[in-house]
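Only a single protein chain was left out; the remaining protein chains are all shown in position.
Presenting chain A:
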Amino acid sequence: MPYFKTSTEWYKQSALLLKARPTTTRITSKYTVLKPSPSKISKRRKYLEKRASKPASTTRSSSPPPAPQKPEDPTATFKLKTYDPESGTCLQYETAKAAEVGRLIGSLGRLGRHMAALPELAEDLGAGDAQAAGVSTPRVEEDVKMSGVPAQVEQKAGAGGGGKKKKKGKK
C-alpha cells in the first residue's frame, strides 16, 4: 500500500495497473477536512513556540516566510487511491495543496480514458503532464512536506522544469 512522493509517479503506476486490470480497478478520491484534535492543537502550539524562539533564517530574507498556521485551523487533504480488489493492489497519493487539484483531476481524466478503453492521447505518459491536463496550474512536482512548504522551494522546483529529479528543491 505505497504512498507515492509525486503525483506523476502515482499516475504512471496507476496507468499500468489500469492497463492490466481495467475492469476491476477503481479510483477513489477523498477530500477531507478535519478539525484537529486537542492533542494535535497542543502539538502545533508547541511547534510554533519552538519556531518562534529560534532566530529567523537569513537565507529566506528575499521572500516573506509563509503565513504560520493557526493551531486551531482544520486540516484539509486530498487523497487519491487506485485500488484493484482482485490483486489487492492499492496505490496512493496525498496532497494538501490546492494548486495540485486541477492537475490531479486531469490525470484522473486520462486514467478514465484507460478505463473506458479509449486510445491514449498522443502526449500521454510523458513529461508534458501539466499541459496535457489542460489546466493552467503551475507544476509543483515534489511534495517536500505536507505542511508548511516554504515558498522558495516551490519556486525552485518550478524553474527547474518537470522531470524526475526528486532531491533538487529540497533543503
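What we mean here is this: a residue touches a chain if its C-beta (ideal position, glycine included) is under 8 Å from a C-beta of that chain, and two chains touch if they have at least 3 such contacts; residues count from 1.
The working rule: contacts and distances are computed from a predicted model.
Colleague: There's a gap in the complex where one chain should be. From "Ribosomal RNA-processing protein 4", "Probable prefoldin subunit 6", "ER membrane protein complex subunit 2" or "Signal recognition particle subunit SRP14", what does UniProt name that chain?
Modeller: "Signal recognition particle subunit SRP14"
Colleague: In the full complex, which of A:Leu16, A:Leu48, A:Cys90 or A:Leu108 touches the chain missing from this view?
Modeller: The one listed residue touching the chain not shown is A:Leu108.
Colleague: At which residues does chain A meet the chain that is not included here?
Modeller: Residues of chain A in contact with the hidden chain: 19-23, 25-35, 63-64, 66-67, 74, 76-78, 95-99, 101-102, 105-106, 108-109, 111-113, 115-118, 133-135, 151, 154-155.
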